[in-house]
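As structure tokens, the structure follows; a few thoughts come after it.
With one protein chain held back, the other chains of the complex are shown just where they sit.
Labels for the chains are A, B and C, by order of writing; each one numbers its residues from 1.
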Amino acid sequence: MAAIDLNCDMGEGFGAYAIGDDAAMLRIVTSANIACGFHAGDPNVIDATLRLAKVNGVAPGAHPGFHDLYGFGRRAIRGESPAEIERQVIYQIGAVQALAHAAGHPIRHVKAHGALANMAAEEPDLAMAVARAAKAVDPSLILVVMPGMETEKAADRLGLPMAREIYADRAYAETGNLLPRKAPGAVIHDADEAARRVVQMVEEGAVVTATGKRLWGRIDTVCVHGDTPGAVQMAQRVRERLSEAGHLLAPMSEVVAG
Amino acid sequence: MAAIDLNCDMGEGFGAYAIGDDAAMLRIVTSANIACGFHAGDPNVIDATLRLAKVNGVAPGAHPGFHDLYGFGRRAIRGESPAEIERQVIYQIGAVQALAHAAGHPIRHVKAHGALANMAAEEPDLAMAVARAAKAVDPSLILVVMPGMETEKAADRLGLPMAREIYADRAYAETGNLLPRKAPGAVIHDADEAARRVVQMVEEGAVVTATGKRLWGRIDTVCVHGDTPGAVQMAQRVRERLSEAGHLLAPMSEVVAG
Amino acid sequence: MAAIDLNCDMGEGFGAYAIGDDAAMLRIVTSANIACGFHAGDPNVIDATLRLAKVNGVAPGAHPGFHDLYGFGRRAIRGESPAEIERQVIYQIGAVQALAHAAGHPIRHVKAHGALANMAAEEPDLAMAVARAAKAVDPSLILVVMPGMETEKAADRLGLPMAREIYADRAYAETGNLLPRKAPGAVIHDADEAARRVVQMVEEGAVVTATGKRLWGRIDTVCVHGDTPGAVQMAQRVRERLSEAGHLLAPMSEVVAG
Partner (left out) sequence: MAAIDLNCDMGEGFGAYAIGDDAAMLRIVTSANIACGFHAGDPNVIDATLRLAKVNGVAPGAHPGFHDLYGFGRRAIRGESPAEIERQVIYQIGAVQALAHAAGHPIRHVKAHGALANMAAEEPDLAMAVARAAKAVDPSLILVVMPGMETEKAADRLGLPMAREIYADRAYAETGNLLPRKAPGAVIHDADEAARRVVQMVEEGAVVTATGKRLWGRIDTVCVHGDTPGAVQMAQRVRERLSEAGHLLAPMSEVVAG
């Protein structure tokens, strides 16, 4: 049975503001995507998250997004060239990389956040900007990609190690992209249903779309959310079902290398 | 004759805003202190400054400051612990380090900016926070320090390579700190007078205070400003007078190693 | 029996971030100090808070602070002139005033936040800057002041209507200022003790210091906090004890006019 990673976005507080139950999630997941200070996060939050991840044996990664604290990185921002996006992503990875180095818990992966991730999944230029940024900082960093989408193609083109990811609580369009949040059935709220689908996709080795189509290919990592109601329970259920089905949970660096 | 470095703050634009004539200064100085995005600078400006420094053979360094774009890092901000300041400085150095790595022109030094530098010169905890941050990112980074002040002591305590710095256009108090800008004679506007003093201090091996006192110790680097009227001419004059006096101009990494 | 106002800081979220239980506090207090977007708050949060205050019959006011979202307005920032602070406060009051006008629930008072409030209590220039700003926007706005401190003197000097305020959960120094948070006994955590002290001070007509000294003068308003553990219960207890003691709870505009 192959190993599988559980990843979660983390460290999304800012100054006096907190969001999500990172301590609980770090007892469940195997990789942590740490906000880099642009859409969320600040040096204190990043450092605290890195140290808590270390204590829990969770592998950290950089989670860069648009420079948009007000919009939490969820707003599509147009008008920057791919080269500008690349520089912004390098900046963010470098900042977290340095704090991770100082904390003795180096980052292992890069996963784009929110609108940047959504846009990169669909737009080759943006996907290449993110992938180039990761490679420029450290070519051994694993890029988290959507199977079949532009991010996967970009990682492939640049020869980057990549982790193919599915979302535990989201339904898929036929393209392999997520159904828009507002589409009926786009967000799965039932923990058992989410866990069942995850096990199915991991075992079949395919993204299963809302229409039942299979997009074949190995699944390396499963994203669970930490900031929605019932998030901790759903993450726990996904982990349990994967374990019961005989899957070893391990950081994506071990999964991808395996 | 010993080598001496000329350094200048650079890359202090932000988005649509530009400040200083970096292109002109990069033809004169040997080290560039690049703003890191907190008090000034953004990933585009940092990258452009790094590449222009590379073309001109100027050694880059990180120039971290308070997270205060509105105040350009010149406002004293109280209420953060030294540990928080340390994390903010690590974040900034890491961000610029990554862009410098990507540009093929690695940073060689760290120099604190504005109010953070002023406070670190006087306060041991802050001086140690800045020095610890530099060491945490890369212990071979040179810390730019004020002779006789807390930053020098902190670099010494941590065993960091350091460059002892004087300011071409500022008068000194007996403590070794700069006279406050508003004190009479605190800012030197005449290029010849500034150049004469620089040569004197470098040759005597001492900071010469406004009252004529000598604070003995080797001078490694001279700070010239790029954003004041007549800045480029003053920097040019300082360089010429140092050369005429037989001093070799070289990046601080060569000066400190020498 | 004189009427007394209960006020609470509100609307301190930002974008995706929430803080405090405004809905609960708005069922208890009679005046709401609404963050203006500098230390916290954004146009959506301000608008939502104004409308919820309106539904609950709570009088709104502007709660300006330093432009410091990262520090939540709690960091002392030096290096700005009183005239600059005055402009920043005018800007903030004007922004909230316009949203309040649009919501059909005009602001009635101004209360400075955090470090700005602390500094204004002690420094005549800053106290005058805040008072001048309030007067410049609308001379009928009530300025919330600390009895015996510089803010009271500034309101007096400018002839502004003012509400003299005590804090339910804080002990007082002999100067009339709050004991620093870190001093022993500075923060009162017991709801009954806080409520007892409030009733005592309101009935005696004096701020009672930690050493038992009385600073005589009418108390118009009591500040309760909304973002600490047990905050809602403490506010509820203060309200109940004041009511049981025969005090009418009313917005500060009615208290001050009375």
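Please note the rule applied: contacts are C-beta pairs under 8 Å (C-beta built on N, C-alpha and C of every residue); 3 or more make two chains touch, one makes a residue touch a chain.
Computed from a prediction, not measured in an experiment: that's the story for all the values here.
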{"item": "For the chain not depicted, the shown chains it touches", "value": "A, B, C"}
{"item": "Contact with the hidden chain (one of A:I77, A:V187, A:L215 or A:L248)", "value": "A:I77"}
{"item": "Chain not shown: contacting residue from C:A40, C:A95 or C:L116", "value": "C:A95"}
{"item": "Given C:D47, C:E123 or C:E254, the one touching the chain that is not displayed", "value": "C:D47"}
{"item": "Absent-chain interface as seen on subunit A, which is shown", "value": "67-68, 70-71, 74-80, 115"}
{"item": "Chain not shown, touching residues in subunit C", "value": "37, 43-44, 46-47, 84, 87-88, 90-99, 101-102, 133, 136-137"}
{"item": "Chain not shown, touching residues in subunit B", "value": "13-17, 19, 40, 42, 69-72, 74"}
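Just so it is clear, only the chains that are shown with their structure count from here on.
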{"item": "Self-contact between copies subunit A and subunit B, residue sets same or different by half", "value": "same"}
{"item": "In subunit C, residues with contacts to at least two other chains", "value": "70-71, 74"}
